[in-house]
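Every protein chain except one is present and positioned as in the full complex.
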Amino acid sequence: GDRNDESTSSESQSSDFRVALLTSGPVSDAGWHGSAYEGIKLIEQTLDAKISHQQTNTPAEFDEVLRAYASSNYKLIFAHGFEYQDAAIRVGEQFPEVTIIVSSGGRFSDNVIPLIFELEEGSYMAGVVASRMTKTETIGMVGGVAIPPAEATFTGFEAGALSVNPDVEVLVSWIGSWDDVAMAKEAATTLIRRGADVLIHNTDAASFGVFQAVREARALGEEVWAMGMNRNQNDVAPEVILGSAIIRIPEAFLQLAILWTEGKMPSGEAYYAGGQSGAADYVVNPGLAGKYQPELMAEIDSVRLGIINGLISVPRIGFLERVGGSF
Amino acid sequence: MEKVSKKFGGKSALDDVGFTSFPGEVHSLVGENGAGKTTLMRVLSGLVVPDSANIRIRGEETTIATPMDARGAGVGMVHQNFLLIPAHTVLENLCLGNRFVGQGHVLPYGDVRQKLQELRDKTGLWVEEDRFVEDLSIGERQKVEILKLLLREPEILIFDEPTSVLAPQEVANLMSIFRRLALDGKTVIFITHKLNEVIEASDRITVLKQGKVVCRTIPEATDVQGLSKVMIGEDVGASLAKTQAPGSTVVRLTSTKAIGVHGEEKLVDVNLVVRRGEVVGIAGVEGNGQQELVEILSGLRRPDGGTVSLPRQIGFIPDDRGGKALIGSFNISENVALGLVGDSRFRWGPAMLWSKINQYVKDLIVRYGIRAESYQQKVDELSGGNQQKVVLARELKRSKDLLVARNPTQGLDVKASEFFYQQMMELLVDGSRSESTGPRAGVVLISSDLEEILSFADEIYVIYNGELLKVNKADVSREFIGRLMLTGRRTDVLSVKSDHCYD
Amino acid sequence: MTNRDSWIALAVSLSALLLTALLTAAALALGGYSPLVVLQSLLEGSFGSLDIFFGVTLVRAIPLVVIGLAVTVAFKSGVWNIGAEGQFYAGSMAGVWVGLSVGDYPSFFSVPLVFLSAAAAGAIWALLPALMKIRLGVGEVVTTILMNFVAIHLVSYVVRWPLQESRGVFPNTDLIDESVRLPIIIPGTGLHLGFVVAVICVVGLSIFFNNTGMGFQLRAMGGSKEATRVSGRARIPMLLIVTFLLSGSLAGLAGGIEITGRTFALYEGMSPGWGYTAIAVALLADLNFIAVLVTGIFFGALEGGAGAMQREAGIPAAWVSGIEALVLLSVLASDRILRRLLRSKKKYDVKERELDV
Partner (left out) sequence: MFESFSIVLFLEAAIRLAVPLAVVALGESITERSGVLNIGIEGSIIAGALCGALAAMEWSSILLGMVFGAIGGGLVAMVFAIFVLGLNSDQIITGTATTLAGLGFTGVIYQARFGTTGSVITLPVLKSLEVPFLRDIPILGPIFFQQSITVYFVYFLVPALWYFLFKTSWGLELRSVGEDPAVAEEAGIRVLFVRFLAILFGGLSAGLAGAHLALDSGTFIENMSGGRGFIAIAVVVLGRWNPVPIVGAAMFFGAASALQFLLQSSGSNLPFPFFLMLPYVLTLIALSGWFGRTKAPGSLALPWPPKSG
């Protein structure tokens, strides 16, 4: 789509560069939504763009909000969540000059671009670490709401774990909410009682519940560990978090914004934020680095390399489908 | 009390009324329905704030703006529309606001029980104190309301139509209670429509009419006729249409049973036949199974045994006007319409013809002399008697085949009662019903008012512990029926013994 | 109450109104936002232009009005249906299911079919609480609340298993066919046929309740079950069933309308608590059907304006619900003022509704 590129590049000359963000949850979650907000903040600072954010409450208003932004000159819109994909396609058709980025979306057209975070890569590495660390050969996952990105991380985690020790049992428990701390804590406690001694999560703020459960278990003298997810949570509970499987959402956003201003915005294809771009990774908690055997440290690096140059294939769910436009 | 005035909306319910009563007297307050009796007393007990009034109690000026002021001034009232909490036990209701109950401390159930015993011994007035009020019959509720007042031991006791649902013996009791209170130097204010009670019980009488005092007198100086003349402004007691010989059977109950919520037998093998053109009177102390009987007779309840055959068009006047017969937040028209939903004359397909209904109701309001601002006034705003008239107006119209009337004249003034009796008798006569020439109806009159039964019933039964006892024409007498009501025995205990003495 | 009291109350109301307004302003100023800008964006985001009014305010009002009607029907008849939320979801599930399977039929046939099935599903969802009330005497307040949660989790099952989109990846259904989507009645705005449906419901219901025998009996039941049984000779269980079914089917219909009019597919979290907001809509309208249309639009405007507040005035979402609350409170305050001013006479100790949960 040259036409698209032209329009966008010409647009980027104009003084006011407007970037909008839609999230379906509070940006104060110190997690998925929060990092997206940091993302557009970053764009504001580095590209002095005019930014705006709206938290949507129901799929019923997606079209309305996207249209509202598009029609008031927001040329780059981050719709932070797959749930926006259908509305994005619809509105995208009405506003060809606008580019809509759909985080972990599954549909693309000329101006609707899925932003795929390959968090499963970091999770795979976390899985490796977990099954090396577990004494009980049982590890657990506490999930918020079962959506593809979350499930992807869990399949990645499980695959990583089994790749080094097929006998490890991987337990999972969904709490049906992203931020119900008490429920997350209870779920984690249950998993620990069932013998899991390394817990990873994929929730938002509810993750504090998981860490708290681990803290209390340790207080009772049990040898239990937690792992962070989405963002680097190592400092959230430094004494119990071995490391975090991370994606660098803000950086990814900035990357896209820069591409956009340079008129190099990918058109009619997805944008991948994964191992190659360093956007997905596993970060060891320096405070607990001592707990890692040297050979494990080495193993982590080799796994990372293997993933990047495709020697290790991390299971991925979700596939992309083109809608409208022409190749 | 002087210069008491109260307007509701535009209409004035009390217009510069002056009312004086002394310690140690029983003072009767009488007047037609809607005259303002209840309102006047609600003013005195702080439930209605008057537009103007100056009230002096024991000499000193008192402003009564709230019920608390009234209690402070030693005023207490038995309310025409009971102020009881159905979900609470009798005991709890009695403790509430009782001056023996220390604020916030442990409930002195013990003391109150004891007090209750004393009262029972003194007055014979009693209700099982651990029962829930919602399980009580109207008669029993009335007694609770009275006990509540007596326990509070106020200086000024107001009784608003306490006798309309009490049995003769209980009424007699109450009168002696009044006497005793008066002797203790209390002031008793007694509102009733039963003028003979007025004459026999009171020291002084005040008559209200249309919110004005029309007469102050003493019983010696007047009589029932005289009083009603002042009240109504015309003579009453006009002779009633004599009924013809009874016709075909409209109702037949054969060995009908009813089981109460707690599995207790409410009706035991009741047999009853009602024929067109006759009034069957059922006397009884409240709480002997009347509730179940009327619900079965009016087709609201299936019997738990035996067979029942009922006609189609039944009118039913329940005893609990506020709870069962009227919707307080609805206006008169809507309340009458409750009885017209099925009536093809007021329906067009599924639609209700409100204009037609309202017209019809306006007409009823005039014919039944209901004192109301308009057919759109909420029934909650009507006086007790006028509320009752609304019920009568609706149900009499329905009684093409049968009328089941439960204490129908409770709260009605003399004139209104007369009018009701006329209407009731007309039901019995061929084709005389105003717009319909249907077959004549039968009437079942369940009442705790023995007079009513004796003067209108062709057949008389007494209901006792759920049994229906027939009274033969031969031994119809106040004493006999009275005994039957209380003991269920046809011959009294003594004579039975003496019989036995012979052999 | 005396006139004196009512004037005191009037004063209280006025000061409360002022206070809430000041509070809002102060809070905003403290947060470093200009109250005026916020107010402006709130108004422009809801009434700014015809397009906005039709495309935002009215469109958002549709579900609130229809569900508000559902609540009104129930409350008027003395049934405390707190379960509109769940009935709405039941309706959307059935609606999307039928909508997906009737794609190739003509609209005049398929759309009504979707509405019918949605309404039916809502009714069925209300039936269990109805039966539990009538057969077992279990109050509806708690059962309907519980049914809400069940429905929400059922949706999350339906969109992941039976009705999941054909790619089998995302937790939502496929989009329904163009032919099953509601036409836009005012081109350029998003205002779809659903609004007409809502208005028809408003009119129909107020006629039904005010002019038909059954409607009258339902109102009577709302006034006093016992009197309706004894003097109205009405079969209360039957009336209760009718109420639950009618209320439930309206809430369900709202689900069908949202599916065919706005989202075109079933997602989780379709209703941000509309079932509860609708209670406020209905009560603010004093359980008057026509008024529900107005209060529904008011809430629609509030939510639309709230969105604009975030976009235009940069108010964080967290502020929005707070401000919505303050607006609601000031409406309550002024509502009392109007009552005082318009009141002719005061009636004494009258119970308006009986709550038996």
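For reference, chains read A, B and C in written order, and residue numbers begin at 1 within each chain.
Going forward, contacts are C-beta pairs under 8 Å (C-beta built on N, C-alpha and C of every residue); 3 or more make two chains touch, one makes a residue touch a chain.
The shown structure was predicted, so the numbers you read here are calculated from the model rather than taken from an experiment.
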Original post:
Which shown chains does the chain we cannot see touch?
Top reply: A, B, C
Subject >> Residue of C:S156, C:S179 or C:N210 in touch with the missing chain, whole complex considered >> reply: C:S156
Original post:
Which of A:S109, A:S173, A:N230 or A:S244 sits in contact with the chain that's absent?
Top reply: A:S173
Original post:
Touching the left-out chain: which of B:L96, B:L119, B:I199 or B:V230?
Top reply: B:L96
Subject >> Contacts of chain B with the absent chain, listed as residue ranges >> reply: 45, 47, 66-68, 71, 79, 83-88, 92, 95-97, 101-107
**OP:** Mind listing the chain C residues that contact the chain we can't see here?
**Re:** 1, 9, 12-13, 16, 27, 31, 128, 132, 136-139, 141-143, 145-147, 149-150, 153-154, 156-157, 160-161, 276-277, 279-280, 283-284, 316-326, 328-329, 332-333, 335-336, 339, 343-357
Original post:
Mind pulling the chain A residues that touch the left-out chain?
Top reply: 26-30, 34-35, 37-38, 140, 146, 171-177, 179-183, 185-187, 189-191, 193-195, 205-206, 208-209, 212, 215-216, 235-237
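In this section, only the chains that are shown with their structure count from here on.
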Original post:
Looking at which chains touch, is this a line, ring, star, complete or other?
Top reply: line
Original post:
How big is the gap, in whole Å, between where the Cα atoms of chain A centre and where those of chain C centre?
Top reply: 35
Original post:
Which residues belonging to chain C are in contact with no fewer than two other chains?
Top reply: none
**OP:** Find every residue in chain B that makes contact with two or more other chains and list them.
**Re:** none
Subject >> Of all residues in chain C, those that touch chain A in their complex >> reply: 55-56, 59-60, 63, 153, 156, 160, 167, 169-172, 175, 190, 258, 262-265, 267-272, 303-304, 307-308, 310-312, 314, 316-318, 320
**OP:** In the complex, go through chain B and note every residue touching chain C.
**Re:** 8-9, 47-49, 65, 298-300, 316, 318, 323-330, 334-335, 337-339, 341-342, 347, 350-352, 354, 378, 380-381, 391, 394-395
**OP:** Provide the residue numbers of chain C that touch chain B in the complex, in ascending order.
**Re:** 1-2, 211-214, 216-217, 220, 223-224, 226-234, 344-345, 347-352
